[in-house]
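These notes concern the structure reproduced below.
Every protein chain except one is present and positioned as in the full complex.
By letter and in written order, the chains are A and B; residue numbering begins at 1 in each of them.
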Amino acid sequence: MIYILEDAINGVLMGSIYGLTALGLTLIFGVLKVINFAHGSLLMVGMYAAYWSIILTGMHPYVALIIVAPVMYLFGYYLQDIVIKPIFKAQKDVREPITVIIVTTGVWYILDNLTLLIFGPAYRNIQDNPLKGKMLEIGEMFISVPKLWGFVTAVITAAAVYWFLQKTRMGRAIRATSLDREAASLMGINQFKVYNVAFGIGTATAGIAAVTLVPFNNIFPSVGVLFDIKGFIIVVLGGLGSIGGAILGGIIIGLIESIAPQFMTATWTEAIVYGLFLVVLFVKPSGLFGVKYDW
Amino acid sequence: MTRQNINRFALIIVGVVVFGLPLVLRSPTYLHILILLYFYAYLTSSWNLVGGFAGVLPLGHSAFIGIGAYASTILSLQYGISPWIGMIVGGILATIVGILIGFPTFKMRGAYFALATIAFGEGIRVMVENIDNLGPLKINGPRGLQIPPTNIGFANYMFAGKEPYYYIILVMLVGVLALTYFISRSKLGYYLNAGGEEPEAAMSLGVNVAQAKLIAMAMSSFLTALAGTFYAQFTLYIHPKSVMSLDLSFEIAFIALIGGRGSIAGPVLGALLLRPVSDFSRIYFGATLPGLHLIIFGTVLILVMIFQPRGLQEPLTRAYNRLLDKIFGGTGQKEITHEYS
Partner (left out) sequence: MNILEIKNLVKDFGGLRAVDTLSLSIEEGQILGLIGPNGAGKSTAFNCIAGVYAPTGGEIYFSGEKINQIKPWNLCKKGLARTFQIVKPFRSKSVLYNVMVGSFVTTDKTAAAEEKALNVLKLLQFEDKKDERAGNLTIAELKRLEIARALATEPKLLLFDEVMAGLRPAEVDEMVQIIQNLRDQGITIFIIEHIMRAIMALSDRIVVIHFGKKIAEGSPQEVASDDNVIKAYLGDEYVIS
């Protein structure tokens, strides 16, 4: 019994990190109405950025946030501006341009394989970082310390993004655009600026998630793929555009992943996650907290 | 000479060349490359029935390849049934699965539909990877199934040289293209195009859009499964990662998109352009620059979507017509038919 509790707690912690990785995705999906297939790759880029920052300077992993977050923000901002904006402009009247999905897939292919080319396929990890393998003992349970840090980071980041969306002018502009982009632009909101910022923030959160992962996860060119698919499942589960939904969705997935293996093989767990995904898609596509968009 | 006659003549010449090639080209390596080229062209053309004509973006089609491959292989390995019959069985199975998938997903909006097809495709792959035995059927999970190269002969869909495989896939490709051609000029084709472009208007004009899409899906999944059997008999080894992978699903879709989905020539054109790039960079740069072909692929994808979202067949067709104008005179432009652009 105690093992289940331990698994559950670790599952929740890991799940919150999943939620953090999906945070940017839900923001981008919610605002641009676009599936960003490159999201996992962006996460991967963040992880490499964090890795090199830490290795080269020997800093504490979380200090890397100072470098990674802004860098990722700019990366995402300009990626949207240079690569994705032209498509939006060309397909102005289409509500959710499918070609953008295809373009983000192209970006995914390029990023993953460029990384492969430059850094090689080797699995890297940060061997002697202060958080690696640390466990917190609570009674008879061992709670993963890096995941605990991740949990705290996830909650703080989610709260910060939420606050930003609710209280700042740009945040409100983003929310307006996600509800009705034409009406928003008629109100003087520069649609494309909003997209750039949303993409920037989404990518920055991926960078933050990357920093939380780097202390205990391996870093390799295709690490993003796993998180990509999981990310979409979480986003649909939690509801498009819902910050809280993303964290909650992530926690649900984290729980399933940690508890289910007690009762079945790990790969059947994967099947359950997909099954859950399909059920949500069919039964309540707007997810747990999503608003029913008329699109 | 009317433009139509010129095109027919050109088609005949292409046909003669393509069918006569194995008599001239003796190298098994090149034949192998061509066979795979036709294989991909066939797959993208089959995909095109749903992804092009119906206007949705299915990204889980490799599941049907897997169903076809596993069905015919299991039936032949365990029960001695000819793979030709197994192929039909696989096709029917795939059709059923396709319709089952289509029912709930066609109601969804584009992005959700794409995600749902991915989930289905991956879900099926994960299940197959986890099952060793399904009742009496031996599936062997991730290790896959191997077909021993005994029993050579047509009845067993097994040949010593590459030539027979070349002709089989070529005939299949021609078949799919002919089918696509006839559908595009038929009521179903008109209905699919209408339903894909403006579903509300189409419905008010008597089009049962959902039903048309399901018919297209049924055909597409059946045909795709046939390719699965071909692959199994050609390579003699199938496993989930090779016949049911997400990468394969994506590749099929994107080749069609780059070439121009919804058109007849588009998917073939896409395969013609991209497969050689893929093969070339893998062969020559595989060791030194791994993943180069995917970088090229991704770049092409982005550029095409920005500059020619309807695919490369549009500018290529225009160039072709202009070339013919120069040679034969006359305005071929007017005769760009309206029926199936």
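The criterion applied here is as follows: a residue touches a chain if its C-beta (ideal position, glycine included) is under 8 Å from a C-beta of that chain, and two chains touch if they have at least 3 such contacts.
Please read these numbers as outputs of a predicted model, since none were measured by experiment.
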| item | value |
| --- | --- |
| Chains on display which the left-out chain touches in the complete complex | B |
| Residue among B:120, B:157, B:190 or B:254 that touches the chain left out of view | B:190 |
| Touch with the omitted chain, as defined above, among B:11, B:205 or B:283 | B:205 |
| Footprint left on subunit B by the chain that the document does not show | 185-187, 190-191, 193-194, 197-198, 200-209, 334, 338-339, 341 |
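Everything below uses one rule, namely that only the chains that are shown with their structure count from here on.
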| item | value |
| --- | --- |
| Geometric centre distance via CA averages, subunit B-subunit A, whole Å | 33 |
| Contact set on subunit A toward subunit B in their complex | 29, 33-35, 83, 86-87, 90-91, 96, 98-99, 101-103, 105-110, 112-114, 116-117, 121, 221, 229, 232-233, 236, 265, 267-268, 270-271, 274-275, 277-278, 281-282, 285, 295 |
| List of subunit B residues in touch with subunit A within their complex | 57, 104, 108-112, 114-116, 118-120, 122-123, 126-127, 129-130, 250, 254, 257, 289-292, 294-295, 297-302, 305-306, 309 |
